[in-house]
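A single protein chain has been omitted; all remaining protein chains appear in their positions.
When the chains are written out, they are named A and B in that same order, and each has its own residue count from 1.
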């Protein structure tokens, strides 16, 4: 029987997202069933980079407008320096042939990592399903807890 | 025998506090024994909103004066914009009939979630027992570790 790992991805920072997906793909490559539960700012990692038209109230639109859309727009948790830091880190990683966040996310999906977007957070931040990448699931905290209950490794990032 | 979950609540941000208590109440509702260990800035979540007179040295008083007192004063970890962001999030949650942090905390206590304030952090940040909400316990890291040792789900938030 395969081991199980879960991660709550609360943060929407580029560096934490990279760390999450390195752990997730590593764990999946070693035979684990991995579930990532994206909540609050973590949802921004799953956003498509293009603007998706959606009918929202003014209030619902507030956060959505200001938040980054997808991996390319995420900032660092430290030393972001208005985006300079994240540009620098991406450039270094490219030079050293380390996978980008987009590539890590594709690898994760190829390896069968289950990606769940937290439906309550989507509601609060005014994010619709059409705005998020394909091949993911939508669920609430009960689904996460049921997975975590069977897992050996559980992280909150 | 019931499952057990523990959480270290290090952060005092409103969004992370909401996420913590949603996980805690969800886990307790599904039959788990839940222990939340509040340390460092996480203690601010447990502070009463009113000013409580306490005899403190000047140094002890420094952090206490500057830190938020309770759920109503907490800011967001991202996009707080001087308090505007947290006001906006609270307004959206009210509109969508999602429980407030105060309500989640009461539900947690009703469901028997054990809330422990880290005594060493209280000492460092100059917070007294009288300043914290009722119905909680006071203990050190050894108590947390003993609980975590028996738990299946352990998170650091």
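The criterion applied here is as follows: a residue touches a chain if its C-beta (ideal position, glycine included) is under 8 Å from a C-beta of that chain, and two chains touch if they have at least 3 such contacts.
All values reported here derive from a predicted model rather than from experimental measurement.
Per the touch definition above, the residue from A:52, A:88 or A:146 contacting the chain not shown is A:88.
Residue-level contact of subunit A with the missing chain is found at 3, 15-16, 19, 22-23, 26-27, 30, 77-79, 88-89, 91-93, 95-96, 98, 152-157. Mapped onto subunit B, the interface with the missing chain covers residues 8, 10, 12, 39-41, 59-60, 62-63, 66-67, 120, 123-124, 126, 141-142, 144-146, 148-149, 154-156.
Keep this in mind: only the chains that are shown with their structure count from here on.
Rounded to a whole number, the gap between the C-alpha centres of subunit A and subunit B is 25 angstrom.
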